[in-house]
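Apart from one protein chain that is not included, each protein chain of the complex appears where it belongs.
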Amino acid sequence: MTLVLAGLGLVFSGGALAALAKGNAGRLISTITTLASFLLLLPPIYSVLTGGETRQMVLQWSEPAGMVRFVIDPLAAFFMFIIALGGWLSAFYSMDYMRAYREDAQGLSAYYFFLHLLIASMLVLVIVQNAFVFLVAWELMSLASFFLVSFENGKEEVRKAGLYYLVAMQAGAAFLIAAFAFMSFKAGSMDFARFSEVFHQDAGLSLWMFLLFFVGFGAKAGFFPLHTWLPLAHPAAPSPVSAILSGVMIKTGIYGLLRILLLMGPPEKGLAMMVFLVSLVSGLFGVMNAIAQRDIKKLLAYSSIENIGIIGMGIGLGMLGQAYGQPGLTVLGFSGALLHVFNHFTFKSVLFYGAGVVYARVHTRNIEDLGGLIRFMPWTATLFLIASLAISGLPALNGFVGEFALYYGMATGLLSASPGVILLSLVGIAGLAFIGVMAVLCFTNVFGVSFLGVNRRPFAHAPGEASGWMLLPMGLLSVLIVLIGLYPPITFPFLQQVVGSLAGEAAPALRTELGVLYAPVVRAIGLFALILLGLFLLRSWMLRNKRIAVFKTWDCGYQAPGSRFQYTASSFAAPFLSLTRAVLPVTRRLLRPQGLFPEDASFESRPRDLADVVLFSPLLGLLRKFFGLFTWIQSGKTQRYILYGLVFLLLVIIWIVGGG
Amino acid sequence: MTDLLIVFIGTSMLYVFAASRIEAYIKTLSLQGLLFFLLVLADIDELNDVNFFFLLFETLVIKALVIPYFLLRVIRKNEIGREVEPYLSQFYSLLIASMVFIAGFGMAFWSLEIAAGIKPLYFGVSISLIVSSLLLIVIRKRIITHILIYMLLENGIFLLSLSVANEMPVMVNVGILLDLFVGIYLLVIFFNKIHAMFDGSHIDVLTELRD
Amino acid sequence: MNTALLLVPVLSALVLLPVRRKVLTRVLLIGNAAFYLLYALVPVLGRPWPAPFFLLNGYFSLDDIGFYFLLILSLVFAASALYSLTYFKEHGLDSRQESIYGAAMLLFLAAMTGAILSAHLALLWVFVEATTLTSAVLIYFERKKTSLEATWKYIYICSVGIALAFVGIIVLSVGSKALGSLFFADLYTYAPQINPFWLKIAFAFILVGFGTKIGIAPMHAWLPDAHSEAPSPVSALLSGTLLNTALLALVRIYEIMTRAGLSSFARFLLLLTGFLSILVSAAFMLRLVNYKRMLAYSSIENMGIILLGIGAGGGGIFAALLHSAAHSLSKASLFLTSGNILHLHHSKEIKDVRGLLKTDPRTGWVWLISVLAISGFPPFPAFMSKFLLIKAFFEAGLSGYVVPLFLLLVIILAGMGGAAFDMAFGQPPVPSGPPVKQAALRYLPQAALLLVLLLVGVHLPAKVLDLLQQAALFLR
Partner (left out) sequence: MMEGLIVFVLIGFAPFLFVGIINRVKAIWAGRRGAPLLQSLYDFVKLMRKGQVVSGTTSFVFRIGPTVYLGGVLLAALLTPVPGAGAVMGFAGDFLLFAYVLGLGKFFLILSAMDTGSSFEGMGASREATFSTIVEPAFFILIGSLVLLTGHLSFEGIFQTLNAISGYTVLVSSLSVLCLFLMLLTEGARVPVDDPNTHLELTMIHEVMVLDTSGPDLAFIQYASALKMVVVATLMAHLLVPPDLPAWASTGLYLALLAATAGAVGAVESLIARLRMSHVPQFIFLMTALAWTVFASVLFFSQGDF
């Protein structure tokens, strides 16, 4: 525990120091402190994850917090690892990335202060067992991330995004505050342990509470339709921040859900189904929108929604297992969810770092303006490719590992007795498959268009390869991606305790079960590796001392092909989008060519978010209308002002005389 | 005797509704002050001497003489003649005022029934005074008129307090009087400034600040 | 010592008016502030605060809740007094103006203290009215057309309102004729004997009357004008202390209602007005152009929240008291900072102010942090109080109110946050050179207030907690 406290202190003080330091010192301090705290946190995390006893510390704080328990149980440890690692990597990446902003000394100080505050608050919130402190940490997290998102606040749209983000977070937090306030009232204490007693006392309560918590945490995690802040906030933030937001912070919403589940015990069947279906919809919706995007970071943001959906499906599956008493489902569901939590952290971070490199070198986020980058930044491109493969859930990389558990879980769900589960499982399988192929389409598109072919617009200057500061985090994570992908079992020892704590009685079998499940997969993947190796050898042997002529691309006889001839991302996605038009509202502006010699003709299409179009914009419109009704109040006329009071008085008196 | 005085006070209010010359209002004010003085002299007996004399002083000196004179000087200085056309025409406002007045009598009888230990007529009339002055505030447009009506309102409240005859401690009375006095004083000062700064002392010039 | 609370400011004002010396003004302002601060803080910092005392055969007394509000008053007044010094310099006032300003401030202070100390209903009324009169002078202090208009509305509407409150007092004395006394002590003890009908009528009048001073809807309409047109340090006082003082007055009456067993009636009215206030401020928050008016509307909102807390009862009262402190300090800091902003940009329009963090980082950060503090972000106490308020709602079985309340609060955050962040962030309208650095006194008071808030918010000191609970006990 002392190590943990030391780590926390280090992160926080590191932020303060980095904020105070001049010049490059700040960036260095931040990198070092985050690394140190990561290393400090490792031993306890490791021991707890591998079955060591859970560390606990009790603190008597002032009202209304009261007794505050800090507990590192497997669940907490699991998320701590992600937070600490992600925090350090982002700080490390910032070393070079943030150098571009070094004129803005004040901004940088704020950046580092809030970056560290974000990490620290997330660490606190996963280990604290006290509702009030949890909320405080939660709000601090939102606040810190808000300041990070609005780092480039000189830009109008960044400010708008930041505000939208903050407000959305507060709206979500409102549900949490309400839920926790109610629980603390019921339990007469802020301590989670008491909460769980209350939950177990009456089930009806836990039903409603779970709904509240689901909305609150879902808004943070980005479940449809509460996701609308993601595609705004992520592009606005600097890339290392986007990485930490998408890779780490939204997972705190997942953590919250799991924590509540842990407190609540087996959920209602309806809840499990709801979670499962909402997640499925989020997954489909997220990736569909991702396909429609041109802004690479917006695209990644939507793909985060998709992956949160996949994680949620895992959780829903686990809940189904609990609700229907099928340990197999529970274990596979939760394992899949947790695996995907970690995997998504790895490849999504790499992708955002990669997008950051592109932005830093080419100064655009619009993939239509890119192309052929692989020749300028081969390493970045390769790592980006690896992450793209992983996020599409393709085998031999870690994305497949998590999804395999989910698929397998749902397949076993098919064998269950109750039609409901069977139906959900099959819908889930089909949906997950659909998500998978759409991800393939999406990421072949983004990688192909931005890194392959030739650049569609002339670059201002030849973009260079990313610096080591940027490559190292990406490389490190990519190693994890490949490692887990090739040999999934290395994760099981760390998974066992967490899933065990979630799945309850189904725990002991877990590790062996997963082992049995994955052993043949490992063999098959090994075989695959051999096959590939063989084929490559064959190919190169065939091509040895053969002539390899380099020529221009086949142009179908057309003599002057330009780089603008390439297929654009929009046209690549067009056939698919024409199929899904119903759920992807797009605003199109077409200027038709006129006359024999058309002067100018243009066509632009901007994808819009369904939830925004059908839900939030109309609501806001209504709200504005409603508030518009009040404008007459402040008319400036003294007599009216007095009249209000008199009328009010009159009404009250009438009410009283009327026997109120 | 006392009833007569009180009815006079009430009717003086009606006169305010009827009249449109500012000076007339002020005269009414001082008249009311005088009537109060007589009322206190004639009817109030269960007070201790200090309060009694204080009341006499307040009614005669302050309400009947000082404040009216003060206000008179103001309107003379700013040569304000009559009230401009109010939001509600003289006729209707008079109509309403008389209704309020009658309602006041109704209140009086009602208070007689519930016998809450208050002097019925005082009560009824004072209520009608208060209500009608609030009505005036809402319908009249001249800023100076508002000051005067504020005084009338205070008079109504004064009568109400008499109706209860629940004696306030001296220092409280002093405080109340002080507030009243300073209030009027400030109102007048600001009125003068408004008169100087804005064109016209019409209440609607004061609608710069709005959302 | 306690008598001094009232006498010192009055006397110093009386000295100040004839003797018009700049030095004297400043000395007396700071002196009084220091005296109050000392008086209020010493008990909190260790010694038990003085036992309830009576002076002028019981017309004044200082109970726990009174002491709590006195504490807030002295903190805010100190900040505002300090800031006033730079205000003098900024506007280059001559000795006469300074002395008038100083005297008015001190009388204002005395009036509020009187209102807090009054143990007699009518006396309380007298002092509340006195606050109106004394503050009116300050609101008009900058002698602009708009400030004159604001002052007129303020003084006239409040006077009429207060007059209604007096009607209420008389009606109450009708109801309590048998009792024949308007001392709170007696009213509390014999509350059950007061005729409920008259009591209700009286409460209605007093709610409207004092409500006008508190600035709760629908009697709030004057507030944005007055608070936005007054000089910034005065706005800070108006928003940070005057509203509280009027609130305390209402609370004292409300206590009669509860003791008379009419709490459900009173609670309904409080909740109603509270919600109306929040609704109104939310309605205007989204369409404001003037940042001082924005702060004023936020005051309306916070008063509404406090009323909700009192109306909810139970833990809500604790929450309300805590929130009143949170609001006063952060709002004072905001209004003082708005003075800095006005000095930098010479405009009260939100759209004219951009990039504070670049033009004057200190002002920018103080502004940002204060906004966060008042929007109820941890680690500031407003978060605590909101949480406890919601909890109290559940305790009181008012769960239905929680959702609309949160909706409105989020909207208000959207409006206020949007404006405030636009002002702090962004590019300065005129490409300014190196960051400006104003006089230290233009940051220190706010910083001090925020520091206090931070300390309270992070770890509520046992002493303060104790004081709060004692004060909350006043309303059982």
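Annotations for the structure displayed:
The letters A, B and C name the chains in turn, as written, and every chain counts its residues from 1.
Keep in mind that, in the parts below, contacts are C-beta pairs under 8 Å (C-beta built on N, C-alpha and C of every residue); 3 or more make two chains touch, one makes a residue touch a chain.
The model shown is predicted, which means the values in this text are computed figures rather than measured ones.
Although it is not drawn, the missing chain touches A when the whole complex is taken into account. Touching the missing chain, out of A:L20, A:A105, A:A430 or A:V647, is residue A:A430. Summary of contacts with the chain left out: across A:W208, A:Y567 or A:F626, the touching residue is A:Y567. Of A:T50, A:Q201 or A:T553, it is A:T553 that touches the chain left out of the display. Per the touch definition above, the residue from A:L472, A:V521, A:L623 or A:L643 contacting the chain not shown is A:V521.
Remark: the omitted chain is touched by one listed residue; of A:G216, A:G354, A:G372 or A:G500 this is A:G372. Although one chain is not displayed, its contacts with chain A can still be listed: residues 371-372, 374-375, 378, 381, 385, 389, 392-396, 400, 404, 407-408, 411-412, 414-415, 419, 422-423, 425-426, 429-434, 436-438, 440-441, 444-445, 447-449, 452-454, 517, 520-521, 523-524, 527-528, 531-532, 535-536, 538-539, 542-543, 546-556, 563, 565-567, 571-576, 579.
By our rule, only the chains that are shown with their structure count from here on.
Across every pairing of chains, the maximum count of C-beta contacts belongs to A-C.
Note on chain placement: the centre of chain B and the centre of chain C lie 32 Å apart, centres being C-alpha means. The distance from the centre of chain A to the centre of chain C, each centre being the mean of the chain's C-alpha atoms, comes to 43 Å. In chain A, 631, 634, 638, 642 are the positions where the chain touches two or more neighbouring chains simultaneously.
Residue positions of chain B with contacts to 2 or more other chains are 134, 137, 146, 206, 208-209, 211.
Against chain B, the residues of chain C that register as touching in their complex are 56, 59, 120, 122-123, 125-127, 129-130, 132-133, 136-137, 140, 145-146, 148-153, 155-156, 159-160, 163, 166-167, 170, 173-175, 177, 180, 182, 195, 198, 224-225, 228-229, 284, 287-288, 293. Within the complex formed with chain C, the residues of chain A that make contact are 61-64, 106, 132, 135-136, 139-140, 143, 150, 153-154, 156, 159, 162-163, 166-167, 170-171, 174, 177-178, 180-182, 184-185, 623-624, 627, 630-631, 633-634, 638, 640-642, 644-645, 647-649, 652-653, 656, 660.
Interface residues of chain B, counted against chain C in their complex, comprise 116-118, 130, 134, 137, 143, 146, 150, 153-154, 157, 160-161, 164, 166, 168-169, 171-172, 175-176, 178-179, 182-183, 186-187, 190, 193-194, 197-198, 206, 208-209, 211.
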